[in-house]
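Just one protein chain is left out here, and the rest sit where they should.
Entry: subunit A
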Amino acid sequence: LNAAPERAPRQRVRFLPNPAPRGGGAVELVAASVPVLADHPLVRGPRFRKLKIGAGHRLDVKASGVFVLGIGHGNKLLSDLYNCHLTKVYTVGGLFGKATDDFSDTGNLIEKTTFDHITREKLERILAVIQGTNQKALLMYSNIDMKTQEAYELAVKGLLRPMGKSPPIITAIRCLQFALPEFQLEIHCLHETQQYLRKVVHEIGLELKSSAVCTQVRRTRDGVFTVDDALPRTQWNLQSIQEAIRNCQLKVETELEKTLA
């Protein structure tokens, strides 16, 4: 980063004495714009010695996916993005038939159950119920008086969202793949932790009169940042990072304006 071409040094207007053509006498002052000596690279040293990097929403050790970072002045945007309370999308993989203590497949086994009575239809019914109860929680925690006309209008447009602290809420959930004993869900949620998603998988197993563990949690979208914008491990170099920042800048600005206006 320090090898990149540097900013031009600041210019300052100084009044320099102009050597008078006739020696002696009044010294005239001429205004000239000269570079400030304090900005000289040899005086100042390398531009960047430390970089401040802030992290967006937390991601577990066992989970994977999009992770938003802010660099330098971007850290201020991070807190604004947090206050926007945008939804995150996860792809959660599960396995029927086992129950463990930490709800994932690497924990201590507690119980094994049969699962051949489970059909895709039953799973979708349970998912519809989860969505319905979370829809209610969404309206309740959005802290708007239900009796007003604006509450009705926001509810119609679907913009009613908790804009403060709230327990985890799932706004949408659907089944992507179903092949006994494995299944995959897509979950849109707010204010959640990955362990909460694993707990949801465990509870789905209990509702279906069996048990389930979570095998995979992958975040595919965090607010405006999707998997396409995210840089994989092979691309963690300066050019890609700068390009990615430039691409996302516009999106972030429009989103912040829209929500915090």
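One rule holds for everything that comes next: contacts are C-beta pairs under 8 Å (C-beta built on N, C-alpha and C of every residue); 3 or more make two chains touch, one makes a residue touch a chain; residues count from 1.
Methods note: contacts and distances are computed from a predicted model.
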Answer for the undisplayed chain, UniProt naming, from "Small ribosomal subunit protein uS2m", "Dynein light chain roadblock", "RCC1-like G exchanging factor-like protein" or "Sodium/potassium-transporting ATPase subunit beta", is "RCC1-like G exchanging factor-like protein"
Among A:Asn2, A:Ser79, A:Thr114 or A:Gln249, contact with the omitted chain is made only by A:Thr114
Of A:Val13, A:Leu51 or A:Val156, the residue that touches the missing chain is A:Val156
Of the candidates A:Arg12, A:Lys76 or A:Lys122, the residue in contact with the absent chain is A:Lys122
For subunit A, residues touching the missing partner are 97, 109, 111-114, 116-117, 122, 125-126, 128-129, 131-133, 135-136, 139, 146-149, 151-153, 155-158, 172, 174, 207-210
